[in-house]
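Apart from one protein chain that is not included, each protein chain of the complex appears where it belongs.
Let's turn to subunit A:
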Amino acid sequence: MAFSATELQQKRDALEANIRQRAELTAPDILQKSDLFFDLAGEDIGRRLLLTTGADGTNYCLRPDFTLPIAAAYIEKHPDFEPKSFGYLGPVFRQRENGPAEFDQAGLEFLAADDGDQAFEECLAFAIETAALYGEEKPRLHLGAVDLFEALLDQIELPDVWRPRVRDRFGHDAAMGRLLDRLFAPEDQHDQPELPKDIDAAKAKILEMMDEAGLSQYTGRTAEEIAERYLEKRQLAEAPVPATTVRTLREFLSITGRAHEQVFHITALAQKVGINLDQQLERLSARLTKLKADAPHIEVEFDAGFSPRLDYYTGHVFELTSNLTGDVLASGGQYDRLLQRLGAQKPVTAIGCAVWVDRLEQGGAR
C-alpha cells in the first residue's frame, strides 16, 4: 500500500525532527566544485557526477552526497577540530545506469566526535528508527570492520610493498581475488624486459630510457620506483608470498554470517596464524552486545570482507537492508581518515550515515 501525501508529509516532519534532535541541520550548496570529489575518490566516483563547467572554466557538479561538502565546510570553519554534529535532509544527484537521477537522502555526520562508539550507535539508532518510521520494522544489519582487516594486514607475513595494494582492493571482491591469485601464483616472467638485477644498474638503464623519451626525472614515476617494482616482481616470481598468507587472507575475507558466530571464527583464525586481533575483536564484541541490548529485534550479519572501496574508512561500517525488498535503506560507518584527506594533519574521529529516503518512501508503494 502506497503512503498518502499526508502520510508522506507527516513522516518527513518526523524525520526532520529526529535529525534536529541529534544534530544541527545543515544544507550545503547543491552546486559544488567537482575537484573536491575527484580529489578524494578518483575516477570511479567521478563517473557518477553530474558535471557542468563555469564560464571561467571551473568545473562544478551537483552534490552527489552530503558527507564531503559537510566535511570540507567543517574544516574551513573549524580549524581547531572541535566536536560538531551535523544532520541533513535533501536531494543528491548521480549518474546511474539509466541516466541522471535525483533522490533524497537524510543523514548524520559526527565530526571530531569525543566518543566514536557512541556516535556510531547514534547513527545506527537513527537509521533503524527511520526505517521503522516507513514501516521497515525488521531490517537486516550488515556489519563490517575495516579496523579488523587493517590490523590483520599489518601483522601478516607479506612484503611491505603489498600491504597498501591489498588494502586498496579491500571492498572490491573481484580485484582482491585477482590480486591474491597473483600473489599465490606469480606470473610467468619470460615476456618481461631483461634488465640488470642490480638496482643501481637497472635504475641507470631506466633513466636512459626516460631521457630518450623526454620524460622528466622529477615528475611522474621516478626511475627508482620503476626499478624497485621491476626487481620486486622478479623476486616475487622466485620467492612467492607464503601460501599460508594468501590462504589466511582468503579465509578471513570469506567469513560471513550471523555476527556472534563470526567473532568466534575470526578469533580462531587469528589464534591459528598467530596474529593479535584482540583489541579489534573486543570492540566488535562490545558493539554486538550493545546492539543486542538496544535493538534485539534486528538480525545482525557480520561480513569480514565488507567495506566501501574508499580508503578513508577506518572502523566499523554498516548497511541496513530491507527485509521485504533486499534494498539498502541506509549505510554508514567510521572514516577517521576523511578529514585528513581534506587537509587535517592527522586522523580525526568521524562517523556518519546516510538514509535512502526515496527508497523508504517508495517502500509503501510496493
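Here is the rule we use: contacts are C-beta pairs under 8 Å (C-beta built on N, C-alpha and C of every residue); 3 or more make two chains touch, one makes a residue touch a chain; residues count from 1.
In this section, contacts and distances are computed from a predicted model.
Missing chain, UniProt protein name: "ATP phosphoribosyltransferase", from among "ATP phosphoribosyltransferase", "Sugar ABC transporter substrate-binding protein", "histidine kinase" or "Lactose/L-arabinose transport system permease protein".
Only one residue from A:2, A:25, A:185 or A:209 touches the chain missing from this view: A:209. Of the options A:20, A:178 or A:258, the residue whose C-beta touches the omitted chain is A:178.
Only one of the listed residues, A:260, A:283 or A:309, touches the absent chain: A:309.
Contact residues of subunit A toward the unshown chain are 38-39, 42-44, 46-47, 95, 97, 161, 164-165, 168-169, 172, 174-175, 178-179, 182, 187, 191-193, 195, 202, 205-206, 209-210, 212-216, 219-221, 223, 225-226, 229-230, 232-233, 309.
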